[in-house]
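Every protein chain except one is present and positioned as in the full complex.
Up next is chain A:
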Amino acid sequence: MFTIAFKGIRQYFKDRTAVLLSLLLPIVLITLFALMYGGIGKKEKSRPISLLFTDQDNTELSKEVFKTLNDQDGMQLFSKSYGEASDLIKKGKNTAVLVLYKGFQDSVEAGNKAPMELFYDEAKEIEMGLLQQALWSNLFGITMKKGIKGKVNTWIKEKNPDLSDAELLDIQAQVEEQFTDFDNSDDSKEMEKKSNLPMTAIVSEEKNGNLGLVQAIAGTAIMMLLFSVSGSGASLLKEKEDGTFRRLLVSPISPSSILYGKMLSTLFMAVLQLTVMFLYSWLALGLDIFINLPALLLMILSAAIACTSFGIFMATICKSRKQVESLSTLIILVISALGGSMMPLVFMPEIMHKLAVVSVNYWAIEGFFDIFWRQLPLSEIYPKMLVLMGIGIVLTSISVISFKRNLLKLV
């Protein structure tokens, strides 16, 4: 028994790369998850919430609203026309737009309901929660105070038409004094409750289907596909171990044909896997896969190309199947976490959003979101397909070079 155990330990230490990877994997994952959950870099300020701002009133008060909100810690405003803002939200680039309609100042000063509205993307649930909190405490502070003061002053003027300007200013100053502690008063809180900011979802579950379903399908499909193709790519190394690779090399086909043949079969399996996953989602989970079928088919192909090239890349840079298994697991877990397969990117800090672009998962998930959630036309989605295909071309090129260079080792 001990002899067998010692032999196993000796074999384990013979493959130094596998040893290194088996130790590196948990370290990298711990670091990654610590980053995701904010355990690292606590001194760094959290990512400001970005809000688009459409000012159709263009008055002193509407500008004050912009300034007040923009001056808040953790909030950043960008002025855009409603058309631009709506487009950015639909494309998933921004969360919400606050629109102040024409007559905003007049209505507020008259003590009437402020004509304003918040348009948003329902997918950005977390960001919307934070945004609502920030808006509530700041926006109503300005509008309500201004509204009540306006209403009181109008009432005084109406009731006392004989008052001189000096007397009127004096009364207004006294009214102002009464509002000093208004922000923290019970009256303020009571009024805040009664206030209303109409909110309209530009991209929503009602219009665009089940958000969670899209996230689950897209995220899981790509991660599982990566695991499948890395196993498929590793079959190249199994050929080496079984001796069939030598037999293939003495046959009258070129070494590159062996690699491309392996890629093709892997690509076929990848396309099949994704297709079956989406068909299942349609039949069993109710995902409308016919919403933009050409885009879906092209996105499946692009994602399959990128994932296949990853699998082949792993097989050509590793020396044994053991190495492929360890290294692939490490990389797939990292890029899946980065790219939003494990958790939607909106939950993650800004740095993760920047890092996400290196992940195949990110581009594929975003592509599927464009199709099913944002329901964008093909002309808006194709750049993500090009990125995926670009990843495929780069990884394949490296694989071909690496394969030719390491051919002797494979023999």
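Note that contacts are C-beta pairs under 8 Å (C-beta built on N, C-alpha and C of every residue); 3 or more make two chains touch, one makes a residue touch a chain; residues count from 1.
The criterion applied here is as follows: contacts and distances are computed from a predicted model.
For the chain that's not shown, choose its UniProt protein name out of "Spore germination protein (Amino acid permease)", "DNA lesion error-prone repair protein ImuA", "Actinorhodin polyketide putative beta-ketoacyl synthase 2" or "ABC transporter domain-containing protein".
This omitted chain is identified in its UniProt record as "ABC transporter domain-containing protein".
In the whole complex, not just what's shown, which of A:Ile171, A:Ala216, A:Leu249 or A:Leu378 touches the removed chain?
Missing-chain contact among the listed residues: A:Leu249.
To test your reading of the contact rule: which positions on chain A touch the chain that is missing from view?
242-244, 246-253, 408, 411
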